[in-house]
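Here is the structure we will look at, set down as structure tokens.
Subset of chains shown; positions unchanged.
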Amino acid sequence: MQHYNVKIDAFEGPLDLLLHLINRLEIDIYDIPVAEITEQYLIFIHTMKELELDIASEYLVMAATLLAIKSKMLLPKHEEDEFDEDLDVEMEEDPRDELVERLIEYRKYKEAAEELKELEQERSLMYTKPPSDLAGIAKDATPEKANLDVSLYDMLGALQKLMRRKKLQKPLSTKVARQEIPIERRITEILTVLKSFRGRKNFNDLFTIHNREHVVVTFLAVLELIKRKEIQVTQENNFADLFVESTEAS
Amino acid sequence: MNSVNWNGIVESLLFAAGDEGLSLKQISAVLEIGEIEAKDKMNEIIQMYNSDPNRGLQVLEIGGTYQLATKKEFAIYLKRLVESPSSTSLSQAALETLAVIAYKQPITRIEIEEIRGVKTERPLQTLTAKALIKEVGRAEGNGRAYLYGTTKEFLDAFGLKDLAELPKLPEQSEDDEFAQNEADLFFDTLKQV
């Protein structure tokens, strides 16, 4: 039995998960093999349970629905004994119908969401500017305290426009100046510090510069040094400070 | 110059209005011409911007207002200079919810949840805060649930003139056709028996 390495939060709900299974198993959505899909669906849910992930109740409701459909499908079909005048009726009574309808309806909007995403991306290629401040032009058009015909939505809308607007980068050179600190260099620096210190140094003291990049690089350098067994890290007890020393010095 | 310089005037107006945009009403008021004439002028001007490759700008028509924006093809240069906040990037849940609302508005939360098959409170909050949707009324009947619809900001964020410009929903008819064929096939099979 195949295992799924897919996270449940990769899905937008049970319908999305079902569509995924249908695609994956290359099933005809109008003729879903309920037994098979139910089994796959349940495997998925069980895996989630084993991983002790929270499963939204909707997923469980869908599991029950699938089982109900499956059992209905197993009931003997009397219609087959009858004449073909009942064929239409028989088509409508397929226990899968409602689910199929929901899946198709949902799929429609899932696809529409994709199109919206593309539109949004396209829109983001077009830059706009804020309204100019015309304070100098209109002299004494002092607005009085009139009744305001604005809502919170208007304000939020204006704020969104502001957030969407792109901001000019300060001097172009700041971007260039922010080059990465090579880990090798930081490793050498840390070793030099530890060796000259001749003893244990508080781990926190290694972080001399408080910007994110420096902290990250320092941390990576420490990990690398531990791996190379060039330094040793000790801790007295839980939650106590960490101490670092050069293995060479000790 | 003995005639009014419409192009120059409109360009300066649009520039000053920025992303607030100008309505036809404002344009016709400032130019002191009728709205129909103003509309013709604006169409001419839109055309002029689009057809002139020397222009880095274009006039967008969004939700009943005109606004200036840079042409798409120059985005690569702008990206070298301007921080892109990518602020409108929405989660999949929010996009789906927005799609349902855009096509089915006005619609209640429950109806949206029926279509999506999941709880939809969080995406609704996000979309409201981003001013992409708003409460547009209350449903009849018990509960009198809020009805949601899209906003002008929605049109702007997706570059749409109006709701009619939304991409066509993946047509049901195709699916139906497909189903029809299937059914035909089914009948045919039976007849052969």
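Should a chain be cited, it is by its letter among A and B, assigned in written order, with residues numbered from 1 in that chain.
Rule of thumb we're sticking to: a residue touches a chain if its C-beta (ideal position, glycine included) is under 8 Å from a C-beta of that chain, and two chains touch if they have at least 3 such contacts.
Please read these numbers as outputs of a predicted model, since none were measured by experiment.
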{"item": "Stoichiometric formula of the complex, labels as displayed", "value": "A x1, B x2"}
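By definition in this document, only the chains that are shown with their structure count from here on.
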{"item": "Inter-centroid spacing, chain B versus chain A (mean Cα positions, whole Å)", "value": "25"}
{"item": "Complex contacts: residues of chain B adjacent to chain A", "value": "15-20, 58, 60, 67-72, 75, 78, 80-90, 92-93, 95-96, 98-100, 102-103, 115-119, 128-132, 134, 151-153, 156-160, 167, 169-170, 172, 175, 178-179, 182-183, 186-187, 190"}
{"item": "Residue ranges of chain A touching chain B (in the complex, touch as defined)", "value": "12-16, 30-31, 56, 58, 62, 84, 87, 91, 102, 104-113, 115-117, 119-120, 122-132, 134, 151, 153, 156-157, 159-161, 163-169, 172"}
